[in-house]
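Structure first, then comments.
Note that this complex is displayed minus one protein chain, with the remaining chains in position.
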Amino acid sequence: MILTLFWAFPIVGALFTLFSPAFNLRARWISLICAAMELYLVLEAGTGFWGGHLASLSEPGKILTYGISYSFSMDGLSWLLCLLNAFLTLIALLSSWKQDLSAGFWASFLFLEGAVMGVFLAQDLFFFYIFWEAMLIPMFFIIGLWGSENRVHAAIKFFLFTFFGSLFLLLGILALVVFHHQTTGAWSWDMNILRAPESGLYAILTFAAFVVGFGVKIPLVPIHTWLPDAHTEAPAAGSIILAGVLLKVGVYGFLRVLLPAFPNWGMKALPWLGGLAAINVIYGALSAMAQMDLKRLIAYSSIAHLGFCVLGIASRTAQGLAGGSLQLINHGLTTGALFLMVGFLYERTHKRGLADFGDLVSQAPLLTFFFGVTVFASIGLPGLNGFVGEFMSLSGMAKVSLPIAVVGVFGVTIAAFYLLPAFQAVFLGERKPASVSSRVFDLDFREQALLWLLIVPMIAIGLHPGPLLNIVGPAVGKLIL
Amino acid sequence: MGIPFAVVCLFAAPVSALLFGYFFLLKRKPEWMHWPMILSCAVVGAAAASIAAQVYSGHIIDVSPFKWMPLSSWSISFGFRLDGLSAVMLCLVSLVGGLIHVYAGGYMENDPAFGRFFLAFHLFYLSMIGLVVANNYVQMYLFWEMVGLSSYLLIGFWYQKASARRASLQAFFTNRVGDIGFFLALLILMNVFPAAHTRFVELFPLLGKGSPAISWVGWFLFLAAIAKSAQFPLYFWLPDAMEGPTPVSALMHAATMVTAGIFLMARSWPLMSLVPHLPNTIAAVGAFTAVFSGIIAATRKDLKRILAYSTVSHLGIMTFGLGLGEVSSAVFHLVTHGFFKAALFLCAGNIAHALHKSTASVDETGGLLKKIPVTAVFFTVAAFSLSGIWPFAGFYSKDAILGAAFDRGGWAGAAGFAIAFLSAFYIFRMLFLAFLGPRKEQNPPEHPHEAGPMMNAPLFFIVLGALGIGWFGTEFYKLVSSGWLGASPMVKIPGFDWASFTRSTSMAGLGILAAYLWTMQWPSFDWVWRKNVPLVEKGFDADFGVKPMVAALTLLVEELSYLLGVLWDKKTWDGWIESMSAWAEDAAKSVSSLASGRLNDSLWWILLGGGVMLLRLLK
Amino acid sequence: MNYLAWQISAALFVSGLCAVILRKQLLVMLFGLEIMISAALIALVAQASSFQDSNGLAAALIILCVAAAEAVVGLSLILHLRKNKTLPDTDALMNLKG
Partner (left out) sequence: MNPAALFLRLAPMGSGISLFCGVLGVAFAGIFKKINSGLIRALGLLSLALAAAFVFAQPANGSISALLQADPMTKAWCGVFYAGALPFLIAGTWEDEVPALLLLGSLLGMTLLAFSANLLMLFISLELLSLPVYLLVALTPAKGRPKGLSFGCPSWEAAIKYFFAGSVSAAFFLLGLACHYSATGGFAFAGNGSFLDQTAFTLMAVAALFKIGAAPWHFWLPDVYEAAEPMLSGFLSTSVKAAGVFMLMRLGQYSQASFISLLPAIGALTMIVAALAALNQTRLQRLLAYSSLGHAGVLVLGVGAWLLLGASEKNALPIFFYLFSYVFMSNGAFFFLELTGVSEWRDLRGLGKTRPVLAFCFAALALSLAGIPPTAGFLAKFLVFWQVFKAGLYVPLIAASLATLAALVYYLRIIREMYLEEGVATSKIEAGTGMVRLIVTLSAAYSAVVGFLPWILSAFQRVLG
């Protein structure tokens, strides 16, 4: 039941938060308490994963009808992602703490948290899909209600775009299920046992449907254009969750659904997937270079970074899979931190443009320090977390296809070309009209604490990723080809 | 396997100094920031000395106590290798670096960001120490990048200046290009050999069995070294890196950063020497860089810029030496260069300090001999060392390389002659312009004064090294060849040899003479000639076209990104996607207009639909 | 099969359909509708008699009743729309569209 609690608790908490004003309760406190308790729950349940005492935690499945079964399970990878989800939700709630927001805002995040938990835990594709789609609704409202000027357009674009992907995901799922039925005569929706045909048009189309379905969420070029708009318009907390958690579910789907369904599709099909990922890396990086809006820039950088995850996973080697999975966590931390800080800036000035700021270091040295560390983590500087994931992903890909890895290495390099100039322009550059820069003041205690919470893991993972690799390594080990 | 205490000290001292500095001193007592750092330097220096003594007696340390990235089937270890090569580098870095720390304590005294400076400065030091003691390539890459990061922080230390910001970015980016090489080399290595074999001690013996891919590794490592050690064509960042404070330049040019590339090549020489054509290419690139930047150095006015091009030139010499197979000589030159170049930079710092500027141009100096005589003496010693005049340290190391070049003959010999002449020429030109000649009065008039003991005392020790380190060639050779991993033993550093002495000294003397004539006898000739032939002046200023090419390349990348990120992605592709809503609306209008509301029309549709259904029967 | 009956029936059905589709006067359209139903009935009856099947004839009777009910409904709807003693045509029924 503990796993049901994982997804149900935040949703119940969300309902409670939503109705708390009716009982004269402070919604933000309710939501915070729920998020903290959820984090505690996840931490507590997964302590066995440290050091590998526990391979997985699962609830006995209950077959409901047509092979649809209510079954949840958690292995190391799921646990880490759940932890990331719970952690970032807490950070996101606290990041908007001082803003005057209605109960719905706080409830949305809890609802979102519950849905994402469901995605990370569900073993049954039917429930996986339900949770997958359920994520859309709260995010739609977060963008559409509490975003910036162009929010409605961005929210609708987000919803339609991702729904487009979901339709293909549904087709893919149906393809697996129906094929299973044809071969065995039994219905099953269990992602652990569903297999696609070995070859043929049916298999290729199934594969393509999944790539589109998951690819929209990742997002893979060229179905990525919702992301910059959604990020730009979402509130800071929304961006944190969007980048930190929601983008992960696509790659998670690759790991949990697509690759197990195609156990032998290594060199035959995945080089082009690797190629797509490499295009992602370069495309995201080059596009980011041209952006003049901080959030847009970070959004494109997410495209590039998620490209590394896919790159590693597509290689289906031990180091690639582990590195790609680790990169999910890394990207959650670094990009979460970046959006958090851009959010702080926006809260102070209501500006996001690169050209709006300059020389912030003289007013906010601490913010500069944190931003700098995060930028370097994002660039993939060894010693910080980004490098470990990228390096392992690329070395996995190099084993399978050196040319693709070479392209990926170029992507690593270009990462510096867009993040550093942006960092310089905002924090070090010429001072801009006093009206904006003077409104920036340095971080208060809450903000510092949030950033330390994100930065300490970044450094820790960079220097000593061993414990995490011990957790994700076995979880993705069976996908090695 | 236990880690020797000295090795622990190498990391523990700087790390604790940095943490203490950041968390305790930065807010409360930033003006005390240099003390923990200097203390840490002392600890590291002592540890380095004890390690060197141990290595000298033949005890190599190679331990891998940690796993950095562990997987069951694949892992990257984290360990230390202290053999002759790293011991030499360790001594150089800890000694020169430590002395520059002390010097910087005086030089930066009044800077408002004193605390931040020392944090970054010490991080630089730590990174370099980590780099030289790494026992595998991946770990080396970690510190390699950290060196890049700290150089970025320090070059852009005075971030208020646009030029400093630009220079720091340029340095980081150029290094990043080189890092592509390192990264690719890593990937290929790990592809060819199991991951664990990125350890040098396991890797090098396997090379004979390696596939042709190994030659790619060699070329890519060379690319990395080119960027880090500022070889043509990726050298341009180094002169611009002068935007940082002078101690930074001294550290960067003497002990850390640029020496990392040479160290990488020396470390990988067992690998690189196996690659066909690579040694010759390395030699050619080195020789060309040495001559090319020597010429530019001879035309610069800014003191630090002259020294910077001189560094590029000397790095070229080292690379040249490496390419000729003279690994020990190249490393030896690295060491002597470390001393005399640090001395020269610190002297330049003294001059700037005396003139209350961050950097000085030869237009603003002249006749400083009387104002700051101690600095002048130090400078002269270092200049002789650089020119390779016997018995100064530079002679011994440079002569070994030039000797090998002369032995090779042909273009190598010619390059050797040119290098010997050019180095002497540009450094003495600088010396004459700065210290001799008439003192040009400045507006407002300043009062040059000698620097304090905090600056001159370390300088003194460094000059001492620049003077006499060359006398210990034999001991150096014993140290550096201890634990050498190459299949073939190192080439011994030749002792004193009259033939090469004559050749190099005569060329150096010729250079000094030319410099004297050029600056003292006919001072106007230099400027008049260059003013009358503007094309030449422009060529010098533009590094013979390298700078415009770099600018054009930067512009190209920017345009490309604009093309992709804005014109294509946002306007065209996303615009097309967004236009779907307009399409849908058009389609909606036309579908909607079918429902005309007239009963007869809808009955027609009935007929049509029914007809289609019935027609289907016929099939 | 009684081909003659079928031919008559088909001709009637088509002409009824034409009336419904082409004419605009609602009353005429209603007549067309009745003609269509009658056409089908003719075929049914003819077929039943050639089968010698009383079930078919009974069915035809029942259907006739149903058709009558339908005509009643139609007529009541149409006559309700009468205005100034003119009967409506479909031009007047274009309020709902799009």
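Should a chain be cited, it is by its letter among A, B and C, assigned in written order, with residues numbered from 1 in that chain.
The rule is simple: a residue touches a chain if its C-beta (ideal position, glycine included) is under 8 Å from a C-beta of that chain, and two chains touch if they have at least 3 such contacts.
In this text, all values refer to a predicted model and were calculated from it rather than measured experimentally.
Asks: Give me the visible chains that the unshown chain touches, in label order.
Replies: Within the full complex, the chain left out of view touches A, B, C.
Asks: Consider the whole complex, including the chain that is not shown, and state which of A:Ile137, A:Ile193 or A:Met292 touches that chain.
Replies: Hidden-chain contact among the options goes to A:Ile137.
Asks: Tell me, which residues in chain C touch the chain that this view leaves out?
Replies: Touching the chain left out of view, chain C contributes residues 1, 6, 9, 13, 16-17, 20, 26, 29, 33, 36-37, 39-41, 43-44, 47-48, 51, 53, 55-56, 59, 62-63, 66, 69-70, 73-74, 76-78, 80-83, 88, 92-93, 95-98.
Asks: Tell me which stretches of chain B touch the chain missing from the display.
Replies: Spelled out for chain B, the touching residues are 581, 584-585, 587-589, 591-592, 594-595, 597, 599, 601-603, 605-606, 608-610, 612-614, 616-617, 619.
Asks: Kindly note down the residues of chain A that lie in touch with the hidden chain.
Replies: Touching the chain left out of view, chain A contributes residues 64-66, 68, 126, 129-134, 136-137, 141, 144-145, 151-152, 155-156, 159-160, 163-164, 167-168, 170-171, 174-175, 177-178, 181, 205.
By our rule, only the chains that are shown with their structure count from here on.
Asks: Which chain pair shares more contacting C-beta pairs: B-C, or A-B?
Replies: Comparing B-C with A-B, the pair joined by more C-beta contacts is A-B.
Asks: Between chain A and chain C, tell me the centre distance in angstrom, where each centre is the average of that chain's C-alpha atoms.
Replies: Once rounded, the distance between the two centres reads 65 Å.
Asks: Cα centroid separation between chain B and chain C, in whole Å?
Replies: Distance between chain centres: 97 Å.
Asks: Whole-Å distance, chain A centre to chain B centre, using C-alpha means?
Replies: Averaging C-alpha atoms per chain gives centres 37 Å apart.
Asks: Hunt down the residues of chain A that sit against at least two other chains at once, touch-wise.
Replies: none
Asks: Which positions in chain C touch two or more other chains at once?
Replies: none
Asks: Over in the complex, which chain B residues touch chain A? Could you list them?
Replies: Counting only chain B, the residues touching chain A are 67-74, 138, 141-146, 149, 152, 156, 159-160, 162, 165, 169, 172-173, 176-177, 179-180, 183-184, 186-188, 190-191, 195, 557-558, 560-566, 569-570, 573-574, 577-578.
Asks: Using the touch rule from the top, collect the residues of chain A that touch chain B in their complex.
Replies: These residues of chain A touch chain B: 157, 222, 225, 228-229, 283, 286-291, 300, 317-319, 322, 359, 361, 376, 381-383, 387-388, 391-392, 394-395, 398-399, 402, 405-406, 409-410, 412-413, 416-418, 420-421, 424, 428-430, 464-466, 469-470, 473-474, 477, 480.
Asks: In the complex, go through chain C and note every residue touching chain B.
Replies: Chain C residues touching chain B: 17, 20-24, 29, 90-91, 93-98.
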